[in-house]
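My structure is below; once you've seen it, I'll send some questions.
The other protein chains are all here in position, but one chain of the complex has been omitted.
For subunit A:
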């Protein structure tokens, strides 16, 4: 009977103003709906502010906030020479189309979570991607427009191009903008569409330019990389590459990265931590910087057969 009274009381209270006393449970749940065990537990443990003590308040532990990305002790990590890593990766990728499968490099940096990030473009000695389609924003009916089209841009124009982008027609995977059209571009409010795709032209990425020709030539066959959560990731080769080709690509990327690190203001510490080579379907191999295999029987020539 008591429970029924309680129930009616709680229902009646719903129509009144705020409850006279704070209830232990959120008042939207009538008590009869709660699981019985909880209901009895709360009924017996209802306490009011008057009586002695109550629950002791424990200080809330503050979670430690790290200013840098985590850096691991690499001493237990098994590290591989380039040829050894390639041997494993080629075994993992056997029978897959060699132009589709890529070698990927992840370069972990010792760096702060805030501050400048590394972001640049590189033209690898042996290009990995070959499908660069460039769109150019430049004033309509200008000589630049004709020039861009002759250089192989897939979409050229200003208002007409903006309109087709708004309609979701984006045939390009790189977009550059001439300085003269910069104002029109910022007025077109395309940032919402182009921003998430990483296509929005920007002075920082050198995609707003006064020399369309030079930028286009630079873009074709160039790969962009940037540091995300303390790691720079980039595809550095196709599965069909020989060890020497892959080594050349990795070397040129690493020297570029070192230059980028040196360019950053001295007040921010940034340093190389670890280099990991993986492939589309393979595991990651931490590289030790040596080219030749630890196994003397394995020669680089053995790793260039048709895949």
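Everything below uses one rule, namely that a contact is a pair of C-beta atoms (placed from the backbone, for glycine too) under 8 Å apart; a residue touches a chain by one contact, two chains touch by 3 or more; residues count from 1.
The rule is short, and it goes like this: contacts and distances are computed from a predicted model.
Using the UniProt record as the reference, specify the protein name of the hidden chain from among "Vps72/YL1 C-terminal domain-containing protein", "CI-B8 domain-containing protein", "DNA-directed RNA polymerase subunit" or "Ras-related protein Rab-30".
Answer from the UniProt record of the missing subunit chain: "CI-B8 domain-containing protein".
Which subunit A residues would touch the chain omitted from the figure, given the whole complex?
11, 14-15, 28-30, 33-35, 70, 72-74, 76-78, 87-88, 90-92, 94-100, 106, 108, 229-231, 240, 274, 276, 283-286, 298, 301-307
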